[in-house]
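With one protein chain removed, the remaining protein chains of the complex are shown where they sit.
Then we have chain A:
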Amino acid sequence: MTSQALVFFILAFISIASAILMITRANPVKSAIFLIVNFLSLSILYLTLNAQFIAIIQVLVYAGAIMVLFVFVIMLLNLQDEKRLSDKFDVKRLIAFVLVFVVFAQIAIGLGKSTSGRFLKPADNSVELGKIEFIGEKLFTNYILPFEITSLILIVAIIGAIVLAKRKFE
């Protein structure tokens, strides 16, 4: 086994384990911490795919900004542990597992058919693609319109968050 495959398997194991721990912890703060671990392992996976800019943005935006917001809101609301997680058996949960298995099987069959024997190694220009100067150049030339619309989305989100959170207690 090559060192690249070893790194991939370690990172894949960390990300899957932290995701499973995230959805099974009753305490929301522990869930948030495991989600941060998952984001960091995904960031290193982006580095193995030669996407340097996306890896840095992943740490800054997701593990930094978004998760701080989550932890801040959890702290603000002073939440208790979830009780229903400890139930032994539940018909709704059984249906959920069946549905999830169907989704998994469908996509897995599609993936197995479409990618077998193709895309065995990264493209030759993949190192060039992930560099910040290349992405910045593309962002301000070919993708300038979506980039400007991004500012519109952010201003709508800011105004919406203020309007929703400012409302007085009824």
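We take it that a residue touches a chain if its C-beta (ideal position, glycine included) is under 8 Å from a C-beta of that chain, and two chains touch if they have at least 3 such contacts; residues count from 1.
Note that contacts and distances are computed from a predicted model.
Think of the chain that is not pictured: of "Vitamin B12 import ATP-binding protein BtuD", "Carbon-monoxide dehydrogenase small subunit", "Metal ABC transporter permease" or "NADH-quinone oxidoreductase subunit K", UniProt labels it "NADH-quinone oxidoreductase subunit K".
Looking at chain A, the residues touching the absent chain are 2, 4-5, 8, 12, 15-16, 19-20, 22-23, 28, 31-32, 35, 38-39, 42, 45-46, 48-51, 53-54, 57-58, 61-62, 65-66, 69-70, 73-74, 76-77, 79, 82, 84-85, 93, 96-97, 99-100, 103-104, 107-108, 111-112, 115-116, 118-126, 129-130, 134-135, 138-139, 143, 146, 150, 153-154, 156-158, 160-162, 164-165, 167, 169-170.
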